[in-house]
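Excluded from the complex is one protein chain; the other protein chains are retained at their positions.
Then we have subunit A:
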Amino acid sequence: MLAIYEYLFGAASFVPHGYCLAWRPDLIAIHALSDGVIALSYFSIPIALILLLNKREDLAFKRTFGLFALFIFSCGVTHLTAMIMLWEPYYGAQGMVKAVTAMISVVTAISLWPLLPKVLALPGPGQLRKMNTQLAAEIAEKNAAQVNLHQAYQQVEAQVVERTRELQALNQRLQDDVRRRSLLEEELREKAAQLIATNAELERFAYIASHDLQEPLRKIQAFGDLLKSEYETVLPDEAVEYVRIMQNAAYRMNKQTKDILTLSRLSWDSIQFDSLDLAEVVEEVAFDLKERIEEAGGKLEVGPLPGIPGDRTQIRLLMQNLLVNAFKYREPDSIPEVHVEATLHDTGAPGTGGACVEISVRDNGIGFAQEDAERIFSIFQRLHGRSEFDGTGIGLAICKKIVENHNGAIEAVSSLGKGAVFNIRLPTSQPERREIHAGTDTAV
């Protein structure tokens, strides 16, 4: 131990370095100051380096930095010892310090060389600047892209707004349409109600008109009769003929107004469904027409007829009109033959499709073209002139109304010269009572 100390600091046999400088103060000063300043500077550098190392975690080559700091520090120590050596002859210690410094230097130097290419690979400030501008360009580019993106977004947004507005407009239009449609429907309903009211009013008018027309007509007829019966003998033949024509016209008009009255009553009187024996009804009608049938030498054949639910007055009127027609529209020189038959069907009732009775009235008369088969059911539609066959063209309209009142259907089948068949389908069951109109029976 003592030997080591002696080796390092044993100054017995040596002189301080100042001695070599002959203790010249200027030289001593310059050496001492320079070494001191160098040492201080060298000590400061590693401190700065270590501080830097601590602050910059991301710094590359940390170990090299550490070595470098140690290397500079040891250099500092070398200069410090050189300064001390001016006055104290510690050549052993100085040698040791130099040796340590040398070792550190060598290690640092050796570790530095392989680093060189790596350090060179690191971007230099110029490169960094370049990279920076490149980055800035890239950022600018990205910004531009973002601006583009933003614009695109705004465009899309505008489109969405536009589309939304369009949709809203469309929606509004649809709503308007719906509102307009419901208004139209409302209007239609009102119109329909008005039509029904107008119709009822018209029917009422027809009723009142025909009722009121009957009064003056009755007078024309009655006084015409009176004129004839009291003055026929004194009047010239021509005058009597004129009166006859007037009488005829009045008679026709009377029948017409009566028929219109009947038809309009059928629309607004209530209907009563009783169980009717159809055979009985037809028999009654045949009895009324007996004279007419016998006069023509005609034949009425009635097959077995079922009972049906119906309004007696109306069904009677129906059969009467059909039978009168069947005997009326006959070939002049042939014997009229009329058949009334009925068949029961499980289906085929108009509307409901339920069970029904099919009644047919068939004659061997003049018939008509099938194309006229529908229009003869309209009021005032006649196929024959009054000079051929008398009539007002209301009979079949009455028939149709009656059949409709009974929820049934009527059709005519014929061809010219081949006779005619009138087919009626009536349901075998009817609702208890059906109000056609809130009809009134009072005289108008």
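Here is the rule we go by: a contact is a pair of C-beta atoms (placed from the backbone, for glycine too) under 8 Å apart; a residue touches a chain by one contact, two chains touch by 3 or more; residues count from 1.
We take it that contacts and distances are computed from a predicted model.
The complex appears with one chain absent; UniProt names that chain "Response regulator" among the candidates "Response regulator", "Carbohydrate ABC transporter permease", "Ferrous iron transport protein B" or "Sigma-70 family RNA polymerase sigma factor".
Note that of A:Tyr5, A:Tyr19, A:Phe223 or A:Phe380, the residue touching the chain absent from this view is A:Phe223. For the chain left out of this panel, the touching residue among A:Gln214, A:Gln272, A:Ser360 or A:Thr428 is A:Gln214.
Mapped onto subunit A, contacts with the missing chain fall at residues 214-215, 217-219, 221-226, 229-230, 254, 441-443.
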